[in-house]
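Only one protein chain is missing; all other protein chains are in place.
Labels for the chains are A, B and C, by order of writing; each one numbers its residues from 1.
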Amino acid sequence: MNAGLLALLLVFLPVLMGLLSLAARKISVQKAVVGIMAITMVLLSLALFWEMYSTGADVLSFDADEILIAGVGIPISLLIAALDFALMAYFIFIGVQYRNTVVIIFGLLQLIPLGILEAMEFGHTVSPSIVIDYLAVIMALVISIVGSIIIVYALKYMDEDQRQARFFAVMTIFLGAMNGAVFSNNLLWLFFFWEVTTLCCFLLIRHERTKEANESALRALIYTLGGGVAFAFAIVLIFTQMETLSLEEVLVSGGIAAWAIAPVALMALAAFTKAAQVPFQSWLLGAMIAPTPVSALLHSSTMVKLGVYLLIRISPAIAWETSLMWLVASVGAISFLGTAILAVMQTNAKRVLAYSTIGNLGLIIMCVGINTSFAISAAIVLLIFHAVSKALLFMTVGVVKHEAQTLDIEEMENLRCKLPFVAGAMLIGIFTIMLPPFGMFAGKWLIVEAASSGFPIVILLLAIGSAVTALYYAKWMGRIMTVGATCDLPAAVKSKLSKIYKITLGALVACAIALSLLIFQVVQYLVNPYILSVFGETPLSDFEAVLPLIVMLVLFGGVVLLTMKFVKIRPDMVSTSYMGGENFEYKLAGAYYDKRVPDAGVTYIFNFVATIVVVAMLMVALLTEVI
Amino acid sequence: MDWWVLLAIQIAIIVLAPFLAAILLGLDRIITARMQNRVGPPVLQVLYDFFKLIGKKPMLLNRPQVIFAVLYLMFVAFAFVLFVLGLDLIIIFFAAAAGSVFLAVGAFTVRSPYSHMGANRELLQIAAYEPVFLLALLLIGIQAGSFNVADLYAVGDLMILLPLVFVALIAVLVIKLQKSPYDVATAHQEIVSGPYIEYSGPYLAITKLGHWYEFALMLGVITLFFNSDNIVVSIIVKIALIAVAMLVVQVIDNVTARLTKERMLKFTATFGIIVIAANYAIIVVLQNVGVI
Amino acid sequence: MQVMELKTTPEDLDSKIYKMFQLGARLVVITGNDLGNGKFEIIYHFSKGAEMTNIKIEIEENRQIESVTGLFPYADIMESELLDYFGIKVAGAKPNVFLEAGSGICTPLRKEKKPEEKPKATERPKVEDSPAKDLMSVVDKKLANKGIPKGGAD
Partner (left out) sequence: MATGTRISVVPLGAQHPVLPEPVALKLSLEEEKVVDVGITLGYCHRGIEKAAELNDFKQNVFLCGRVCGICSHHHTTTYVDVIETMMNIEAPERARLIRTIYSELERLHSHTLILGLIADAMGYENLFMQTWRDREIVMDLFELMSGNRVHYDVNQIGGVRRDIGYDMVKKIDKGMDALEGKFKILSKSYLNDPTFKKRTKAIGVLSKAEAHTYGVVGPTARGSDVPEDIRATGDSHYAAYNMLHFTPQVEEDGDIYSRVKVRVRECFQSIDLIRQTIGHMRDGPIAVRVQGKPNGEAVARVEAPRGELFYYAKGNNTNNLERVKIRTPSYVNIPALRYMIMGEEFAEVPVIIASIDPCLSCTDR
C-alpha cells in the first residue's frame, strides 16, 4: 500500500471514526466503532513501518494537495486554514465563556499573525506537504499502538461515565491530530494540528465539568496556548526570513537567514510548554483531575510527546547556536532534577507519575540540547520506552483506583496480595522506567556517555537527579510489595479483574518486555535509519555494548521465576517481624522529607531558575540576531 | 597468555574475590579490636559466620523478601563479573546501583518498622553517594579516554591526576562499608541493622555475600588508580592502595560517632562533588597551561 | 533533714498541695499504704532543699481522689502505681503501667486479701485504645498542662 495513503488514513480514520462514534447513539455501537478503530490504527501503523522498511528509503515525501468531498476538489491547505481560523475563534469563545482575558489575548495573539501569514502566503504551496521519515514512523507507532491500547482500556474504565460519547470522540480525534502533526511538513499544518491537540487536551481535562476540572482545563489551555503564540510568531518569522513554510527546507537551510535563531528559540519555547517543562509544569499537574485514561494518554503517547517530538525534529536547527544548545539542555536538566526531588515528596501516585513524566521528558530535552548523534539516538529510545512504561503505570494506577478506591501510594500496601496481576504490571512498569536491565537505563547510559563529551553542569544535575529518581520509585515499588506472610500461603484471597484490563495491561507489559529484550533491534531498525539520515553516522550499531543489558534482563527474569518456583513456603517457616518483643498494631508511613524542604519552596526555586534559563534562551536568540 | 588461562584466572577471581573481601573484613575487625584494646575475633570469623548461617533453617516473612535478596546478590555479582571481564564502567555502576536498590526494596517488602526505616535510610544513602560515585567514575573514564575497565588497566597515571577523586571514593567507601560516621542505614543502636533485620539464616548469608561482592567491586575500582608495566610493582602498589584506603576508613570509624542522615546527605553530596569538581578544574587548568 | 508531718482530709488535699506548689516544692513521691479494714493512707512527700513535707490523708476504699498531675505532671506514673498496686482510684490515672493487663496479678500491695475479694483480671479497667498499652501519651498531658506556669519558685 502507498505510504502516503497510510499516513493520511492514520490521520483521518480516527477523526472520522471519532465523529462517527459521536453520531452513533448507542453505546454498544460506539464501543464497537472505537474498538475497530483501535485495531485498525495498530495495523495501519505497523503497515506504515513495513512500507518504509520494505522500500528501504529513509524518507518518503508526498504531496497532498486536494481532497475530494462530494466530487468537489478542495485544497487541503485551504481547508486547514479555514479550520484553523475556526479553532482560533473557538478558543476566543472559550475565553469569553469562562471570562478569562488571558485566553482571549492568547487567542487574538495567534489569530493576528495567522491572518497576516495567510494573507501573505496565499497561493504559496509547500511541497512536499507530507514527509514520512523514521522519526515520524516511530511517533506514529507510539501514538497508534499505545494510544489505541489506552482507548480500549478506557472502554472499560469509563463504563459508568455519563459523557462517554464525547469522551471517546475527543480521544480518537486526539490520536488523529497527533498523527497529523507528526506527518506534516507544512508548518501551518503542523501548527493547526498542534492547536487541535491543545483543544482536545482542554476538552478532556474539562471532562468531569467540576469547578476544579474547569480550572485545571483552563490552566492547561493558557499554558499551551501561550506556547502556541510563540509557535505562531516563529512561523511568521520563518516565512518572512526564509520565504518558505516547509519544515524540511528550514532545517536544511543551516540558519543562513539573518533571523534564524529566533524562530528556533520560539519553537523550543512552544515545545517546553507542550512538554510541561519547568517552569511550565503546573498545567500537567492540574491535568491529574481528568480520568486516568486521559492522564495516560497525555503523558505517554500524545500531547507532551508532541513537544519533545518537535524538539527532536528541530534539533539540527538548535545546533546552529551553541549557547542555545546549552540552555535547552539546562532546561531539561533542571526539569529532571527538580521534578525528581518533588516526586520524592508525593504520596499521590498520579502526581508521582506526573513529575516523573516531566523529568523523563527533561532527559529527552537534555539529549536534544547535547545534540550529538549519540544523544539524539538516546532521546528517541527514551521517547519510545517512556511512552510504553508510562502508559502502563498510569493504567495500573487507574485499575487500582477502580478496584481499591485509592490513588495513595501509602495505601497500596498489600496490593500484591489483593491484585497480583496489577501489582505485577505496576512492578514491571516501574522496572522498565527505572532500573538497569530495561529501557530507561539504556537511555540514561547513553546520556551519561553523551554528556561526558562536555556539559559538566548537566552531568551533575543528571547524576543527582537519577539517584533521587531511584529513591522515589524504589519507595513505591517497596510499598506495593509490602505484604504480610499470609499472602504467600495458598489460602490467600485474590480478587478478580476485568478482561479488558487484563488484555490491555498484558499487551503493554508484553510491549515493555519485548522492547527491552529487543532493544538492539529497536535501535537498529527504527532509530538508526533516522540518525543516519540526519547525522550520517550511527553511533549505536554495536550489539556487544547492549549485550550486558540483555543479560541483566534475563538475570532478573530468571531470578524472579526461579525463586518463585523453588522457594517453597510452609507455615512453619514463616516468622513475624521484630517488634522489640511488643505486640501491637503498628503503622508504617513512608519518608517524604517534605517537612524539612517544603514542596512549594522547591517548586519556587526550580521555577525561578528555569524561568531565568528560558528568558536567557530567548535573549540569546534575540541578541545573536541583533549582533 | 592463552585464552583459557585468562578465563581460568577470571573465574577464579570471580569466585574467590568475595571471600578474599570477607577475609579483609576479618582483618578489619581485628585491627578495629586492637584500636579498641580488645583481642578481636579470628580472621576467619566472618567466614565461619557465613557458613554457619548457610546451615541454618530457612525462616522468612514472605517470598519477595527472598527474591530481592537474591536479586541484590545477582546484580552486584554481575557487576563484579563485568568488572573482571573488563567491560564498561557505567554499566557496572548501574548494575551495582540496581543491586543496592533491590536490597532496599527487599527491606520494604516486609511489614516491619525498622526494616522500612532502614530501607528509607538506605535509599537516602544511595541518593547521597551515588552521584559522587558516578561522577568519580565519569572523571576516571574521561581522563583515561575510555570507560572500559580493560583499557583503564593500561592507564598508569590516574593516581597522580585524580588524587581528589580517590579521596571522594574513600568517602563512598565509608558508607558502603557501613562504618561510622555514616552507617545510618544499618545503625544497630537505632534501627537494629535496618534493611537486614528481617533476614535470617541462608537469606542473611545471601545478603552478606552480596555485600562482599559490593566491597570487592569498590576495591576493584580503587585498584584502577595505579597501573605499571611491571606487574610486581603494580600489584604491590595496588595492595598498598587498598590497605591505605581501608586504614583511613578504619581510623575514621574509630574516631567518630555516628552522625544523622541529614548530615550524611549534606556532607557526602557536597564534599564528594566539590572534591571531584576541584579535581576536574585542576586537570582542565593544567591542560590549558600545557603541563599535561 | 527536717521532716514535717501534715495530716489533712481528702477534701482539703487540693489546697495543701497547691500551697506546696506555690512554695516551689518538688513532689518526691506518693506513697500508698494499706491500713487494713478497707482504709488506705496516702502520703505525698514534698521536698524543698533540705526540708521535706509529708502530706498524709486517709481514705476509704473505693473513694476516688483527685489527680495532682495538673500541678505536678510527672505524678501520673505515681498515681498509676497507686492504682496498679493498691487499686486506689485516682482521677484520670492510667492503669497497667506497672502490671500487665490481664496477667491476673492485681493490687499486690494490699494486705490480707481474702481470695473472694480479689478482683478478677477481666474486671480491671481497660485501656481505651488497646492493643497498644498506650499509657502515658504525652500529647494529652501537654494539653492538660496548658495554662499552668512552668517551674517552681525560682
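As a working rule, contacts are C-beta pairs under 8 Å (C-beta built on N, C-alpha and C of every residue); 3 or more make two chains touch, one makes a residue touch a chain.
The structure displayed is predicted, hence computed values, not measured ones.
Colleague: For the chain that is not shown, enumerate the shown chains it touches in the whole assembly.
Modeller: Taking every chain of the complex into account, the missing one touches A, B, C.
Colleague: In the whole complex, not just what's shown, which of C:10, C:73 or C:92 touches the removed chain?
Modeller: Residue touching the absent chain, from the options given: C:73.
Colleague: Under the stated touch rule, tell me which residues of chain B contact the chain that is not displayed.
Modeller: Residues 35-38, 113-114, 116-117, 180-181, 183-184, 187-192, 253-261, 263 of chain B touch the chain that is not shown.
Colleague: Going by the touch rule given at the top, which residues of chain C touch the chain that is not shown?
Modeller: Residues in contact with the chain left out: 1, 3, 24, 26-29, 31, 33, 43, 45, 47, 49-50, 52, 54, 72-74, 76-77, 84-85, 97-100, 108-109, 132-139, 145, 150-152, 154.
Colleague: Hey, which chain A residues sit against the chain that's not shown?
Modeller: 345-348, 351, 410, 579-582, 584, 586-595, 598-599
Keep this in mind: only the chains that are shown with their structure count from here on.
Colleague: For chain B versus chain C, what separation do you get between their C-alpha means, in angstrom?
Modeller: Here the centre of chain C sits 57 Å away from the centre of chain B.
Colleague: Among all residues of chain A, which ones touch two or more of the remaining chains?
Modeller: Touching at least two other chains: none.
Colleague: Write out the stretch or stretches of chain A touching chain B in their complex.
Modeller: Touch list, chain A to chain B: 413, 416, 435-437, 441, 444-445, 448-449, 452, 456, 459-460, 463-464, 466-468, 470-471, 474-475, 477-479, 481-485, 487-488, 545, 548-549, 551-552, 555-556, 559-560, 563-564, 567, 569, 573-579, 586, 588, 590-591, 596.
Colleague: Going by the contact rule at the top, pick out the chain B residues touching chain A in the complex.
Modeller: Its residues touching chain A are 57-64, 66-68, 70-71, 74-75, 78, 82, 87-88, 90-91, 94-95, 97-98, 101, 104-105, 107-116, 119-120, 123-124, 126-128, 130-131, 134-135, 138, 141-142, 147, 192, 197-198, 200, 262, 269, 273, 277, 280.
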